[in-house]
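Removed from the display is one protein chain of the complex; every other protein chain stays in position.
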Amino acid sequence: VGFPTVDINVDMGESYGRWRLGDDANVMPWITSANIACGFHAGDPGNMRASARLAIEHGVAIGAHVGLPDLLGFGRRRIDVTTDEVRDYAAYQIGALQAIVASEGGRLAHVKPHGALYALCSASREHAGAIAAAIAGIDASLPLLLLSRRPAPAVEAHGVQLAAEAFPDLEYDPGGGLVIEPVKQAWDPDRVARRAVRVVLDRRIDTSDGDDIEVDAPTLCLHGDAPNAVETARTVRQALENAGVTVTALRMSRT
Amino acid sequence: VGFPTVDINVDMGESYGRWRLGDDANVMPWITSANIACGFHAGDPGNMRASARLAIEHGVAIGAHVGLPDLLGFGRRRIDVTTDEVRDYAAYQIGALQAIVASEGGRLAHVKPHGALYALCSASREHAGAIAAAIAGIDASLPLLLLSRRPAPAVEAHGVQLAAEAFPDLEYDPGGGLVIEPVKQAWDPDRVARRAVRVVLDRRIDTSDGDDIEVDAPTLCLHGDAPNAVETARTVRQALENAGVTVTALRMSRT
Amino acid sequence: VGFPTVDINVDMGESYGRWRLGDDANVMPWITSANIACGFHAGDPGNMRASARLAIEHGVAIGAHVGLPDLLGFGRRRIDVTTDEVRDYAAYQIGALQAIVASEGGRLAHVKPHGALYALCSASREHAGAIAAAIAGIDASLPLLLLSRRPAPAVEAHGVQLAAEAFPDLEYDPGGGLVIEPVKQAWDPDRVARRAVRVVLDRRIDTSDGDDIEVDAPTLCLHGDAPNAVETARTVRQALENAGVTVTALRMSRT
Partner (left out) sequence: VGFPTVDINVDMGESYGRWRLGDDANVMPWITSANIACGFHAGDPGNMRASARLAIEHGVAIGAHVGLPDLLGFGRRRIDVTTDEVRDYAAYQIGALQAIVASEGGRLAHVKPHGALYALCSASREHAGAIAAAIAGIDASLPLLLLSRRPAPAVEAHGVQLAAEAFPDLEYDPGGGLVIEPVKQAWDPDRVARRAVRVVLDRRIDTSDGDDIEVDAPTLCLHGDAPNAVETARTVRQALENAGVTVTALRMSRT
């Protein structure tokens, strides 16, 4: 069987120009993967470079956090985009971050859609396939992070691996969907930590109706824009290690 | 000495969303390099892919046409950007296009700044060096196209080669500067062709005061947004070939 | 009873920066109302002023053509916006155009949502009410143009009048919905003119299944971005006048 391992990923680089969001520098020490915004919903070239540099300094793996072109809505509003648009928006953003990361001496490790694009690709195999097509055109070894393995066939058809995530700091509805908070609220760090450990060791997470469901997730997502993001990340990291879990960046086993 | 050769480069992919600009499909047959807009002053992910595909079909070399973030001003208004901003904007745009071109089976061949960024980098060694730094971080083999070799030391310090351009369809002032037309006007194609041939064979171009100056340019730029762009490109190409010039994509000799 | 009258409205001012769209100057002579884009889906302050000036010169009534914030999608992609967002986006755009029109010596005459916002407000009473609330906060005498009178109660609750439109250059589905063309195609001007006359005299329009439906529309919308927009506008105008219809800007009778 082997020792239990898990990745902790957090959205980073969500500042834009004069506006700051998230405490990237203080979250970095506790995580293993950073999803860096690529300019469509947040982030800009200068902030992308600063975030990439910070991740490389901390030995944190870097993912392209690709979003819909909606700065005003922070990429959280559904836009009726075609699959061609999803593919092209993703390719553009992945390429932009890849160049910046490469020029800082690093390399991309994964791709994760943001906000409404995440929901769209987790729900629609066609749109998940469109992002996978973009990845395959650039570097098929980059896994795609989504809410569940349901769109896996559409992703794997492009030779791209899908890594499902669990969200210990969000409520799940009984069907396994996430209850999104328009502005992320502070959660009790100990509760988040208990849910994180349970995801890794028991492969289960509680739902809003008091029941629980199975989750099979090699990576845990925490919210970097929560008011207590640093404390939560630290608490989760320590609880996982205390439970004997090795926290390490995502490494997909090739099938 | 060898046979005379020259590259013809044209700005392409300057449509944006619903708006069309330039007749890319009909200009492509006559040119050897296409500078594709990367989304900051014109272009969008879908148009970038369409332009890349078209260039690849025609065997035309592809350059990243990087601009200032000013869609409303079409990148033609000077913005006081720092050298860090120039480097980061360039890296972002080069990477975005590179990924799209790669996913279409092609590869980038050069980088050329657009409009006000072109003027800035041709006039300021610091800003030329900043773009060269971006190129060096991605692929130092991509030459940088600018108005003259004056900023060459700042560019070559990053291991990047500078290729100077000549503009047979623009007026030169006596100091060798270009007289920019806010909206490109139609020029007599035969006059443009005569100037093009003279640049290649005599290394000289006439100036607005009736005199002429030396130009040493391995590539000729024609304007794709001129009303008679297709006719001009065809006329120039044929005149060059009739004069015994081999028209072929830019190939820099490593020193 | 009285003599039949109708308004002809066309979307105008859809250029943006360097990009041109529509032949406003040559369409103006044939129409009575111009819907001027306000910068969210098309248009910019300079183009808005130029369009306002042109409309005033031709004695054409001016409407605020308010859109979703999506230049890249030309406002034609549905975005999940809240009613507060619709109200605020509409107020912002109406105010911006109102100031420009006033400074040219004119005044606004109506408000019409564009593209996906038009579809949203024609289908959702809550969103139609949100635009009406914006109008009421600025000038309740400006009528709101929508596809049908179905949302009238939500609009009139704010003291704003709703004017339904007919579209003689678009296909109707049997339910009275429009079949949108992503890029407007040329239609036979005579067919458009026959449909226009029938809307005014018979209050009926044909549908895609060969049947026809009732329409009660004091204004006819023609597409300014059709390739043959000028010829169509002229043909429709002349056919209406030949049929004894007075073509004049919308004047709502206060109930």
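Letters A, B and C mark the chains in the order given here, with residues in each chain numbered from 1 onward.
The working rule: a residue touches a chain if its C-beta (ideal position, glycine included) is under 8 Å from a C-beta of that chain, and two chains touch if they have at least 3 such contacts.
This structure is a prediction, so every number in the text was calculated from the model and none was measured.
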Touching residue (missing chain; options A:25, A:71, A:123 or A:178): A:71
Given C:12, C:28, C:55 or C:94, the one touching the chain that is not displayed: C:94
Of B:81, B:170, B:200 or B:236, the residue in touch with the unshown chain: B:81
Of C:26, C:103, C:208 or C:242, the one touching the omitted chain in the full complex: C:103
Residue of C:4, C:45 or C:227 in touch with the missing chain, whole complex considered: C:45
Chain not shown, touching residues in subunit B: 69-70, 72-73, 77-81, 116
Interface with the undisplayed chain - residues on subunit C: 39, 45-46, 48-49, 84-85, 88-89, 91-100, 102-104, 134, 136-138
Touch list for subunit A against the chain that is not drawn: 15-21, 42, 44, 71-74, 76, 183
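Everything below uses one rule, namely that only the chains that are shown with their structure count from here on.
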Shared interface numbering between subunit C and subunit B [over half = same, under half = different]: same
Gap in Å, rounded to a whole number, between the CA centres of subunit C and subunit B: 42
Of all residues in subunit C, the ones touching two or more other chains: 72-73
